[in-house]
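A protein chain is absent from this complex, but the other protein chains hold their places.
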Amino acid sequence: MTTTLSREQLARLVAGDIAPGSFVNLGIGQPTMVSNFLTPAQHVTLHTENGMLGMGPEAVGDQIDPDLINAGKIPVTELPGASYFHHADSFAIMRGGHLDVCVLGAFQVSTTGDLANWHTGAPDAIPAVGGAMDLATGAKDVYVMMSLFTRDGTAKLVPACTYPLTGVGCVTRVYTNEAVFLIDDDGVRVRETFGLTFEELAARMEIPLLRAG
Amino acid sequence: MTTTLSREQLARLVAGDIAPGSFVNLGIGQPTMVSNFLTPAQHVTLHTENGMLGMGPEAVGDQIDPDLINAGKIPVTELPGASYFHHADSFAIMRGGHLDVCVLGAFQVSTTGDLANWHTGAPDAIPAVGGAMDLATGAKDVYVMMSLFTRDGTAKLVPACTYPLTGVGCVTRVYTNEAVFLIDDDGVRVRETFGLTFEELAARMEIPLLRAG
Amino acid sequence: MLTIADTAEQAVADITDGSTVLIGGFGPAGQPVELIEALLEQGARELVVVNNNAGNGETGLAALIGAGRVRKIICSFPRQSDSQIFDAAYRAGTIELELVPQGNLAERIRAAGAGIGGFFTPTGYGTILAEGKETRIINGRGHVFETPIAGDVALIKALTADRVGNLVYRKTARNFGPIMAAAAGKSIVQVSTIVDTGRLDPENVVTPGIYVNTIVQINTGHPEPATMEENQ
Partner (left out) sequence: MLTIADTAEQAVADITDGSTVLIGGFGPAGQPVELIEALLEQGARELVVVNNNAGNGETGLAALIGAGRVRKIICSFPRQSDSQIFDAAYRAGTIELELVPQGNLAERIRAAGAGIGGFFTPTGYGTILAEGKETRIINGRGHVFETPIAGDVALIKALTADRVGNLVYRKTARNFGPIMAAAAGKSIVQVSTIVDTGRLDPENVVTPGIYVNTIVQINTGHPEPATMEENQ
């Protein structure tokens, strides 16, 4: 591709990478957009940590029911085959390693897959963690969706996170508008780039990058 | 009273001592007889550790359903207000201290309320513990029903158990055909005797006994 | 035995100063609004509140915090767009915050109800929320030791109760209700409907009556619940 991806293109790319039949949790914000691009043929089941499997699209009009919301407290719908359960059972699904994929936003990801996405560390910030640590630690695969660079051009895929951690060594893929990165024991591999070459990308980052297989 | 109690009389006595509205688990064997003497006015709810509250009497004839059994694997019935749950939830009821009373048989009880009721300790015996340790440890009150003396006349309420323990310091009352004993931090108190006097009872036992207040 | 209270005020009358109060709900779903308002009226002080959040807007838990009744809150997600009352109290140093990952919060409450003395979990390992906590490597993976959270009282909202206190909930309003009912010395539950005992299917009871002490019917305009009799 010759240009960086739009947010929609990135969401579509992530959606297409989710294996058929997967059980998936989409974090609040940008990751939620992935659901717009999942196809019925994929048979992906969405989990929301406030107690539901089989979550459908956002509710509109008459569908809105105050007792049926997602983790972002947005009214949603129920699909055939859904189930409800209490909070400990819901987090047991996450923490017990039963989700195939969770997709999360991030402030920073390290070359060893450490994730920082809950707290800026600013001394006057009121911290709020929610289910982020459970998702990061529990899912079989943790995909991060984020912009690769901060406004001042610093890469957010870093040698070591400077923000407070959400989880250690948990991120397996990073989806950005400029490139997709795979993280494993060998390091960080660039699966594909958008709008710039591997060399151009490497020049803008502080970490060693491996070329796709 | 001038004679020791029959098994039925003892079961009736235990039943009458259970506070109205209690949630109760009756162990296999002699304790099961207690249910015959609970009155509807007591509103006692019976728990069976294989996953039910609101257990009714033993099933007969057409009532017999292989999917509805008690912990002794006897077919039972369901009362209005019953509920079913899985094994971890069922034992959470016991282990979380939610049962008011459990009634258990015993080989031995110590003066500090240690219970031995699961294993004779014989070297060739195949041990089987079931839910005994969870009941002994979890219920608010553990009542033991047992014969006070072995065939050779030795008291089973002892300074210290010689059989392998089920639980430490858990028994609060011991119901026998000759007497009812209350166990607390002060020691063992004789609440009442049947067919023999306090002195006659004390003479046959190795442990110090307190008189009823 | 179960008490059926006539009003929310009656239901919360016995809550004492210094109590730890588990409050159900995740956002608006399952929030026992009328019980919280009754607790505000009732006047108990120095409360420790356990809830997923730290109040929204100006009512309910936010009002309780605003009235200075909450000494400490244990929650996973205090900071929200409309948590201004908590935010102000926190910045003023008048409320203590124990921040807990949401899954640890749920599991710690569940542990209290289930008689578990404590457990090791990977969640939070290597983060500032595990600082000062015991850790252990189990099967090569870092774990943090977490302890039970029990309540003196739980305030919960369910859909329907029968007259022995069995409960069913509605959709994602179930959330913390079942585990909080089990973890509190006294569980006070507001329901939309009370039905005769025997009308809830025993297979579908979510919270058995053993965990419920007081129920009060508050008509909140929910659809009538399905019961066994109607279903068959």
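Going by the order they are written in, the chains are A, B and C; count residues from 1 in each one.
Just so we're on the same page, a residue touches a chain if its C-beta (ideal position, glycine included) is under 8 Å from a C-beta of that chain, and two chains touch if they have at least 3 such contacts.
Owing to the predicted nature of the structure, the values given are computational and were not obtained by experimental measurement.
Undergrad: Could you tell me which of the visible chains the hidden chain touches?
TA: Looking at the entire complex, the absent chain's contacts are A, B, C.
Undergrad: Could you tell which one of B:130, B:159 or B:208 touches the chain left off the display?
TA: Final answer for the missing-chain contact: B:130.
Undergrad: Hey, which of A:82, A:182, A:196 or A:210 is the one touching the hidden chain?
TA: Hidden-chain contact among the options goes to A:82.
Undergrad: Since one chain has been left out of the picture, which residues of chain A touch it in the full complex?
TA: Contacting residues on chain A, toward the hidden partner: 20-21, 23, 43, 45, 47, 52-54, 78, 80-85, 88, 91-99, 138.
Undergrad: Going by the touch rule given at the top, which residues of chain C touch the chain that is not shown?
TA: Those residues of chain C that touch the unshown chain are 107, 111, 114-122, 136, 138-139, 141, 143, 168-171, 201-204, 226, 231-232.
Undergrad: Just the residue numbers, please: which parts of chain B touch the chain that's not shown?
TA: 48-52, 65-70, 73, 78, 84-88, 90-92, 94-95, 114, 119, 124-134, 137-138, 164-168
By our rule, only the chains that are shown with their structure count from here on.
Undergrad: Which chain's centre, taken as the mean of its Cα atoms, is farthest from the centre of chain B?
TA: A
Undergrad: Measuring centre to centre with CA averages, how many angstrom lie between chain A and chain B?
TA: Between these chains, centre-to-centre, one finds 54 Å.
Undergrad: Among the residues of chain A, pick out those that touch two or more other chains and give their numbers.
TA: none
Undergrad: Could you list which residues of chain C touch at least two other chains?
TA: Touching at least two other chains: none.
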